[in-house]
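The complex appears here minus one protein chain, its other protein chains still in place.
Note that the chains take the letters A, B and C in the order they are written out, and that residue 1 is the start of every chain.
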Amino acid sequence: MLLVSMRDARAAEVRAVEALLRSHAEVAARVPDGAGVTLLARSSNGELAPVAERIGRMPGVARVARIDSRYVLSAREAAPGRTAVRVDEGLEVGGREFVVIAGPCSVESGPQMRATARAVAGAGARALRGGAFKPRTSPFSFQGLGEEGLAILADVRRETGLAVVSELLGPRSLEAVDATVDVIQVGMRNALNYSLLKELGRLPSRRPVLLKCGIGTSLDEFLCAADYVLAGGNPNVILCLRGTVGFSQESRCALNLVDIPALRARTHLPIVVDPSHAAGRWEFVPAVAASALVAGADGLLVEVHHDPAAALSDADQSLKPSRFHRMMHRLSLLAPVLGRTIADLTTPVCDPEGHPMGDLCLEAPTAGLQPSCVAAATTAREACHGE
Amino acid sequence: MLLVSMRDARAAEVRAVEALLRSHAEVAARVPDGAGVTLLARSSNGELAPVAERIGRMPGVARVARIDSRYVLSAREAAPGRTAVRVDEGLEVGGREFVVIAGPCSVESGPQMRATARAVAGAGARALRGGAFKPRTSPFSFQGLGEEGLAILADVRRETGLAVVSELLGPRSLEAVDATVDVIQVGMRNALNYSLLKELGRLPSRRPVLLKCGIGTSLDEFLCAADYVLAGGNPNVILCLRGTVGFSQESRCALNLVDIPALRARTHLPIVVDPSHAAGRWEFVPAVAASALVAGADGLLVEVHHDPAAALSDADQSLKPSRFHRMMHRLSLLAPVLGRTIADLTTPVCDPEGHPMGDLCLEAPTAGLQPSCVAAATTAREACHGE
Amino acid sequence: MLLVSMRDARAAEVRAVEALLRSHAEVAARVPDGAGVTLLARSSNGELAPVAERIGRMPGVARVARIDSRYVLSAREAAPGRTAVRVDEGLEVGGREFVVIAGPCSVESGPQMRATARAVAGAGARALRGGAFKPRTSPFSFQGLGEEGLAILADVRRETGLAVVSELLGPRSLEAVDATVDVIQVGMRNALNYSLLKELGRLPSRRPVLLKCGIGTSLDEFLCAADYVLAGGNPNVILCLRGTVGFSQESRCALNLVDIPALRARTHLPIVVDPSHAAGRWEFVPAVAASALVAGADGLLVEVHHDPAAALSDADQSLKPSRFHRMMHRLSLLAPVLGRTIADLTTPVCDPEGHPMGDLCLEAPTAGLQPSCVAAATTAREACHGE
Partner (left out) sequence: MLLVSMRDARAAEVRAVEALLRSHAEVAARVPDGAGVTLLARSSNGELAPVAERIGRMPGVARVARIDSRYVLSAREAAPGRTAVRVDEGLEVGGREFVVIAGPCSVESGPQMRATARAVAGAGARALRGGAFKPRTSPFSFQGLGEEGLAILADVRRETGLAVVSELLGPRSLEAVDATVDVIQVGMRNALNYSLLKELGRLPSRRPVLLKCGIGTSLDEFLCAADYVLAGGNPNVILCLRGTVGFSQESRCALNLVDIPALRARTHLPIVVDPSHAAGRWEFVPAVAASALVAGADGLLVEVHHDPAAALSDADQSLKPSRFHRMMHRLSLLAPVLGRTIADLTTPVCDPEGHPMGDLCLEAPTAGLQPSCVAAATTAREACHGE
C-alpha cells in the first residue's frame, strides 16, 4: 500500500496528487484527519516506486511511505515519529510523561468515585477510569449504573479536573458517552467489533479511543482494528495491552513481555498496559506495572478501589489506595532512569506510610530484596520524608 | 505434607523425631542435604497440627512447616527466606547481586569461546554459557562438539576464571559434564525428564543445576521437577524461565510477565530469566532483560555471540558483544533503584560507544524515548565517560 | 440460581409463583419466550430447596431446577431434553436430522449465489450461508455487498426455497437482516458483544441466532453469551464451534475435539460445527466434518464456493461443489450408524463422479485407506450408481 500524507494542502494540490495516483494505482481510501488528508493507494502491478518518488516532490505532500503490513495507518512507517494523543489541556499519552490512569472497575456511587479520584490523583494518577456500562460475562450480574454512572463521572470530572476514561458497549450509548468522557474505552470483548470501531472513527468530536487488545487477538489484528478507527478520520487511538489467552495458570491472562517492545516496533501509536487484568491478583500488579514502564509502555490503566472487599466487580485485582500510592512512589524512582517523568517530578510521589529505605525497592510478593537502595534514589526520598 | 528440617542434629535426635513422626503419619522421604536432613511426612487423617507443635520443640529441629502444594522442598514455606545457590568462590545466584550469565548458544571453537568470554566478562557477566551437547530439533543438524566442546570450556574457565554453565542431555555424559562445569543446565526439552533429574539429585558433587521451565510446563509442574533434584539430596537448584507456548506470533515463546512475581511468591529458590529464547530476536532482548530485573528475577541467561551472522545456532537471537555491553550499562543504572547490584558497582559498566545521555535510556527497537535522562543516572555516567 | 419454567399458565398462576419466590429469594429475571415465561431467582442464604419443592407442585409450573453454573437458561438442567430450533417449515436444528448449512464466505453476485445454492442443495445441504456484511481484519479489504447482498440472498431464497443464514455486524443493519434471513449469524468477533446479543434477545421475530464461539472464549463464557439472547425472550439459539486459539501451527484454529461432547453435556441447545474455519484448508474439511458428526454435533456450517480460486475471501478453505458432494455422500453413509439422518435418505446422496467403492471411504488427504468398504454401505451405493 502506498500512503500519501498531505498537510495544509490546497484542494487543487490534493486533486493533483489524486489524479497522478489514480493513473498508476487503485485509490483504496481517502482519510481525513485534523490537519489534512491521507491517501492510500494499492497497485495492481507493484510498480509504485517511480510514482512514489514523483509524488514526494509535489506541493502539499508531507510524507510518502510504502507499507507492506496488513495494517497501514497505525504502522510505524505511516508517521515520522511516535504519536502523542492529546487527552485534554496539559495531558497527552505517548509523550515523555508516563501516564497513569487509575480507578475502580465500575462506577458504583458518587462517594465511591470521589474518594477514589482524590486518592489516585494525590498519588500521581492523571486520569480516572470507571465503567458506567459494564460488559459482564453473565446477563444476571450487575451491568453497571448506565446513564446514572455517566452523570457521576461528569460530576467528579468537574470537581477534580481529572480526565475521565469509560467504556462504550454499543452505538446506542455512543452520544451520551462521547458527551461525558475524555477517552472512550473499547473493551477486549469488542476489540474486533468493526461496526463499533467504524462509528468511533467517524465521531465528529474525534474523541480519543483507548482500544484494548482482545484476549485472542494477534498484534497484527490489533493494529488492523486500530486502522478501522483511523480510517474514519479519528487519529486519536491509544493501544492497550492487557494479556491474551495463554498457558499460564498463575494469572488471569498471559501478558507476553515481548509484546510490549514488539508492538512498539510496529506502530507509532501510544501504548498503555493494564496490569490489573493481566495479573488478576493485586499482589502482582506493582511488578507488572514497573516492568511495563521499563519495557517501553507509555502508561498504565490500573484498577484501584477504596474498599476492594466491597467492590461490585474485580475485587481480587484492585489495589487499595495506599498500595497504589506505594506503587506510584516506586515508579517515580524508576522513571527518571528511563528518561520518563511521572506526574510532576518537582513534587515527588511520597510513600504514604513513611516506609524506610528498604521499602523503596520494588516489592515482589515475598519481599526479600535488600533494604539498601543506593544514592540514585536519595533526592526524591529526601523531599518525601524530610530526612 | 509435614516438613521437618534438621540442622546439625545428632543421630539420636533425628531418630527421636522420626519415631514420633511415624507414630502419627507416613514418612514419605528422608532428604539429606549439605547441612543436615529433611524429613517429609504425610498424614492419613490430617491431624498433624499437634505433632507438628511437639516436633518444633525437639532438639536438632530447625524448621517445621505444613505445605499444601504438590511441590514441597522447593515451596517457599520450606525455607526461612530466599535461598542463594553458591556457584563458586565469590559467586552466588539468589543474593543481592543480579547475576548475568552470557555466552553463545553452542561452543564452536576455542577462539570463539575465548573472544566471547573476554567480551562478556568485560561488560559485567559473571558466568559463561555455551553448549557442548546440543539438543537440536533435527537429528541432521549440528549436534554440538561434545567432549571436544567440554575441553574448550575447561580451558576457557581456567584462563578467565569465569564460572561455566553447560547443558546435559543424558546420563551417558553426566560424569564428563559434572567434571567440567560449575552449573549443569537442564534444557526445556528435559524439563520433565525425571530419570535425569533423579540422577542430578544424587550427584555426589552437589553440582548446581540450572533447570529450565518446559515450553508446556506449568509453574506447579516446574517446582515439582525441582523437587526431583532436591529430593535426591542436591539442594542447589536455580530455576530458569524462558517462555512457554503461547498465543503470540511476535516472539519465539510467550514469557508471561506475571510468571516472574508469581514464581517468586511460591518458591525460595533463585530465579533467572532467559530473554534470548523468550524473544527469539535480539532486538527485543534488552527490554525483556530489564523487565525481568524489575519484576524480581535474580539474574539472566543471555545469548551473546561475537559474530551472530556466523553462529551455528540461534543467530537471530544472539546479541553482539557491543549491544550486550550497552544492555549491561543500562541494567547497571536500573539495579540500584531496586536494591540490586550488578557485577562490581565501584567500576560501573561503561557504554562502550560513549553514547550521550539519551542512550542511557532503555532502547525499545524504535528508540523514540527522550534523551534527557535525569540526575538519578549522573554519578554512574560520569565515572564512565569522565564528563 | 433457581429456575422456574411456566407453560400455558394463567396470569394469576404466574403471580402466585412470583409472590412465593419473592418471599424467599431475589427474583433476578423474568424471561418470556414463545410458550410461556421463565422465572429466575437467587437466594441470599441458599435455603431454596423447600420452596423449590412447593413451587414444583403449583399449577402452571412445567419445570423447577437448581442450576449452579454461571450460565442458567442454556444449561442442560434448564430443559427437559435437547432443544431443537425450528428454522423454517420442515427444517429444525437439534433434532434427528444432521443439518448441513453450506455456501460461500461472501455473497459476491447473483449468479454466484444461484450456482452455489443449486449445487449444495443437490448434494443435501438444507440451508445456504453467505455473508452480505463481512467482518474483515483490514478496513481496506472487501467489506461485503451490504444491502445489495441481502437482496441477492432474498432472491435466491425465493427461487430455491433454501433457508438462508447470514451474519449481522451491528444494530444499524439489524432490521434489514432480520427481514431477509432465516437465521442470523453472530460471528466470532462479536461472540461477546453483549450489546448486540441483547438486541437479538429482544427481537420481536424471535429469529433464530447462530452464535459462534469466540476464538478466545471458554465454553462457560460461550453459554453465558447464549444466555444474553435467551434472557431477552428469544429461545432460538444455535451454538457453533469453530475452533479457538491454540497451539497448533497446522490449522487456522484449534478445534479441541473434546469440546464437542463437553459442550453437549452442558447445554440443551443445538450445536453445529464449522469445519472450514477450524481447518483453514479445504483438504482437511471432510475429516473434520465427519468427526464432528460422530462426536455428537447436530450439523455443520461449511464453506463451499463454485470457484474457490476466484473467491473474494476464504479461498483456501472453501470446498468446490464436487468435493462437497463427495463429502456429503460419505456423511450420509456414516449418519445411519449414529441414528442420524442427512437430507432425505430415500434419495441417497450420490457421489457425483461415480467413484468405485474405495472412494466411499473417508479420504484423509493421503488416501491410503483400503478400497473394500463393507456391505453396510451397499444399499445407498446401489441406489446411487445403479449397480
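Quick note on the criterion: contacts are C-beta pairs under 8 Å (C-beta built on N, C-alpha and C of every residue); 3 or more make two chains touch, one makes a residue touch a chain.
The structure presented is a predicted model; accordingly, all values stated were derived computationally and were not measured.
Participant: Using the touch definition from the top, which of A:55, A:79, A:100 or A:245 touches the missing chain?
Facilitator: Selected residue, touching the omitted chain: A:245.
Participant: Touching the hidden chain in the complete assembly: which of B:196, B:210 or B:293 does that?
Facilitator: Only one of B:196, B:210 or B:293 touches the chain omitted from view, namely B:196.
Participant: Considering the whole complex, not just the chains shown, which residues of chain B touch the missing one?
Facilitator: Touch set of chain B with respect to the missing chain: 1, 28-29, 40, 42, 70-72, 135-140, 169-172, 189-190, 192-196, 198, 214-217, 220-221, 224, 227-228, 231, 244-245.
Participant: Take the complete complex as the reference. Which residues in chain C touch the chain that isn't displayed?
Facilitator: 76, 81-82, 96, 216, 218-220, 243-251, 254-265, 278-280, 283-284, 287-288, 290-296, 333-334, 336-340, 345, 358, 360-362, 364-366, 368-377, 379-380
Simple rule for what comes next: only the chains that are shown with their structure count from here on.
Participant: Write the angle of the rotation needed to overlay chain A on chain B, where the fit uses Cα atoms and the result is rounded to the nearest 5°.
Facilitator: Chain A sits rotated relative to chain B by 180 degrees.
Participant: Looking at mean CA positions, which chain is nearest the middle of everything shown?
Facilitator: Of all chains shown, the one whose C-alpha centroid lies nearest the global centroid is A.
Participant: Would you kindly state whether over half or under half of the residue numbers at the chain A/chain C interface are used by both copies, giving same or different?
Facilitator: Shared-number fraction above one half, so same.
Participant: Between chain B and chain C, tell me the centre distance in angstrom, where each centre is the average of that chain's C-alpha atoms.
Facilitator: Inter-chain centre distance comes to 50 Å.
Participant: Multi-chain contacts in chain A: which residues touch at least two other chains?
Facilitator: Counting only residues that touch two or more other chains, chain A contributes 216, 220, 244-245.
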